[in-house]
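Every protein chain but one is kept in place in this view of the complex.
Letters A and B mark the chains as written, and numbering starts fresh at 1 in each.
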Amino acid sequence: MRRGAILALLLALLLAPFPAAAFGPDEPLADPALEARARALSKELRCVVCQNQSIDESDAELARAMRGLVRERLAAGDTDQRVVAALTARYGDFIRLMPPVKPATLPLWAAPLLFLLFGGAAWVGAFRRRGGDASAAAGDADAAALPRAGAVPLLAALAVALGVAGTAYLVLGRPGLPDQPVRPRLAERQGVEVAAIAEMEGMATRLEARLATHPGEARAWAMLGRAYLFLGRPAQAAAALRRGVDLGETDAATQGDLAEAMVQRDQWVDAAAEDIFLAVLALAPDDPRAGYYLGVAALQRRDVARALARWRRAAAAEPEGSPWRRRLEFHIARLAEMKGLPPAP
Amino acid sequence: MTVEAGHFALLLALAFALVQALALPVARLAARPGLAGVAPAAAAAQAVAMAVAMAALVHAFAGSDFSVRVVAENSHTAKPMLYKVAAAWGHHEGSLLLWATLLAAFGGVFALWRQGLPAATRLYTLAALGVVGVGVLAFVALASNPFDRLSPAPIEGRGLNPLLQDPGLAFHPPLLYVGSVGVSVAFALAVAALLRGNLGPGWARATRFWTLVAWIFLTVGIALGAAWAYAELGWGGWWFWDPVENSALLPWLSAAALLHALGGVERRGGAEAWAVILAILGFSFSLLGMFLVRSGVLTSVHAFAADPLRGVFILALFAAIAGGALVLFALRGGRLSRHVAFAPLSRDGARLLGTVLLIVAAGVVLFGTVYPLLAEALNLGRLSVGAPFFDATVLPLLAPVVALMAVGPLLRPGRDAARRIWPTFVAVAAVGLAAAGLSARWGGWAAAGFGLAAMLAAGCAAVLWAERRTLSRRRLGMVVAHLGLAVGLAGITGGSRLAAEGIAALPEGGALSVAGRDFVLASVIEVPGPNYLARRAEIVEAGGVVLRPEARLYETPRQATSEAAIVSSPWGDTYAVIGESDASGRWVVRMFVKPLLPWLWAGAVLMAAGGALALTARTAPSARRQP
Partner (left out) sequence: MTARRMILWLPLAALLLLLAVAGVRLSRPEAPLPSPLVGKPVPDFALPLLGGDGVLAAAALRGRPVVVNVFASWCVACAAEHPVWLAAAQEAEIVGIAWMDDPEKTRAWLAERGDPYRAVGVDRDSRAALDLGVTGAPETYVLAADGRIVFKFAGVVTPEIWRRRIRPLLGGGS
């Protein structure tokens, strides 16, 4: 029952195009009697932008405005009925969680009484006549033991079931598609054994536990961020690395990891990430990763010349045949080819 | 290949359900009774196949296999393992698979356990369960298949919502499902009785057993849901008369009614048609709830993502299953006895009246819930039917039920004499009136609530005293469950009618007075969590409690959540929420004092415990054998 609650409620809170505002301290009226009336009235008015909530319990801004209107009118001396009438004139009976008695709601209000009368009559009726229609004596079919199905019917039934299920599976199933749990896929992507992924997950869990009690340890935050990055969770990685950097872990590698996590998270080198990569280059002028992503940032601005320049500088600083050098050279060649430029300056 | 194995197991279960449903008709048509013996084997096989399918889905969630569509949509590698597993039933497809798995499990146990039922009853019941299984499994396989695959698979899932990570949320739905699926056995037994034309031996006892199992789980499931709302939603409410809550309440009410109707049927016969229709209603309400939650026809904070096509499918399923049973009831119900062999003034008479009132209340809840739809269909305009309506109509209908619970068990079975019982009645009523008088200063509702609770408790005490030497385990279970309701009612009354609240924007060191208690906002500090930053307030009552509510800002995705702080004592809850800060550095603090509220949860536990006591009791050997 409640499981969707959360979902819908949260979605409503998060995605609703309304600024949220919980019941605020400025709302209650000074006069307790008037305030009690306002609360009681608020419980009977529906928040029109919410899912079945009264304005009393809703966080929607419109509900807050309505609570304000209710209190304003009560303070001005209106009766409860007049406040409700004013809102009904604008929103219709929909706004009343306690529906008014009128022709359209007559069945609703009559139902409890009708059901009660009917139920009472049925109860009285049950005592009126004795016996007579009591059910017939024990039937013929009161044998205790189930009929025994022989092996042949059982096997035939199994064969039928397998046939039906097999046919349905051929239509609905994906027999060729293996399982793809995420650990082996990550391991393949990172070029490590599956055990290393499990080990990294264990490390992340231990670091999380430690940081829950020692939240000031910059190095632990940075390590946790790296673990997340390795495990393919860039958003969490960025958050953890950001905390690490803020707490003082400002070496080039940590900052570079932070910026890389941000890039992986956003799939874009934004200005914030670019600034961090520039800071990395200030600390370590030959950092190939910073050079690479700054080139990408330049490309995002369609500045091909600057991108090539960044990449060439970064590549030149790397030893021949290193992974970063190979990667940079590959991109330089591709970009030059596409733009019809010579691969080397 | 576990995913595909799970998919095949699901389809195999569907095929077994088909065999289970068709075994008896085929045996009749072929005039070979032996063929019907296939049904129990098919039911057991269906249970095993569904267990395999459910296990395969859980395995896919545990291993974050994002090639499975529902895993990619509803899970994430960053979830703790508990919530990865719980995510397997935290969405439409998975929860439906769990529903079907539980149905198959109930069917499997029923198939293998004789329970003193004659063969005909068991075969009819299994056939009815098979039909239900075919319908639900066809829906799962064709319109809500959890084993849909994605290729290529994404490397990360989309289901990271920190707010959904709550233990209450992980376990409340499965418990509620056990209850709402459990009533299907009583339903199938009722269909079997109609097909037979009589109840047959052992029917009442078996129906009572399965209904009691379902009722216990419904009680716990509903209470957990209410407790979750109370702790997490941050405004201290626990029941909102929301359509989806109502549709969980309906099976609970009708299961409670059925349990009490069966007492009379089991011991003295009569009112068989009433018991049968209650059993049909229970599961029909359960299916109706499924329709309301999953089709999106009613606006509710609980609704799953609305899908009209699924709505049509479930509506057809509901129409076929409930409609089929009710047609059968209309045609064959006349063969069952509708009259009773006991007097109105008797334990059985009071019990029968209680069942009538429970069903009247359920009828009002149902009618009120769907009335906005009815009004719209008839172009009577858009209406809302909300909590104030249900408070004003359903509670007055349930109040006499509580009064009946207080005095009914004191009556003798079969027939009692007014002049024997009236002194006891007067004593019990006097206790209630005294309590009502003492609590009248908190208003009429409080007087009624506490008066009834005290009257019920007094009635329970009187039963214990009167039967102190002869009390059977089953009677003890009844008393404990009734006492649970008294305790819960006191908790509900105290937690709502005696509650006080206060709200203020406080600077650090500022004070707020609620219900005569002074609370000081001692400090607000920032506390980092693994993927959120929390502002934790420390609210101190001089010589009293310390509360530490948090406002959390999650970073991925960006979300603000509020963690209420609740300190419970036997005499009540103190509840605090911290909100935003204003420009002058003051914090919004909202506090509730809810006297006796924990009694509500204690009451629910007592009710479930009472049910469990009665469940494990052996039926009295003197029980009259059914004709």
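Definition applied: contacts are C-beta pairs under 8 Å (C-beta built on N, C-alpha and C of every residue); 3 or more make two chains touch, one makes a residue touch a chain.
Everything numeric here is computed off the predicted structure, so don't read it as measured data.
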Which residue among B:V370, B:V487 or B:I566 touches the omitted chain?
B:V370
Given that one chain is not shown, which residue among A:M66, A:L186, A:A204 or A:L258 touches it?
A:M66
Among B:P33, B:P154, B:G311 or B:G502, contact with the omitted chain is made only by B:G311
Of B:A322, B:L506 or B:V588, the residue touching the omitted chain is B:A322
Quick one: which of B:A138, B:V297, B:I421 or B:A434 touches the chain that's been left out?
B:V297
Residues of chain A in contact with the chain not shown:
17-19, 48-49, 61-62, 65-66, 68-69, 87-92, 94, 122
Contact residues on chain B toward the hidden chain run 273, 277, 280-281, 284, 288, 291, 295, 297, 308, 311-312, 315, 318-319, 322-323, 326-327, 329-330, 333-334, 338, 370, 373-374, 376-377, 381-382
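Simple rule for what comes next: only the chains that are shown with their structure count from here on.
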Name, in rising order, each residue of chain A that touches chain B in their complex.
1-10, 12, 14, 22-28, 43-44, 46, 51-54, 57, 92-99, 104-105, 107-108, 111-112, 115-116, 118-120, 122-139, 141-150, 153-154, 157-158, 160-166, 168-169, 172-175, 177-183, 185-186, 189, 208, 211-212, 215, 228, 231-233, 235-236, 238-239, 243
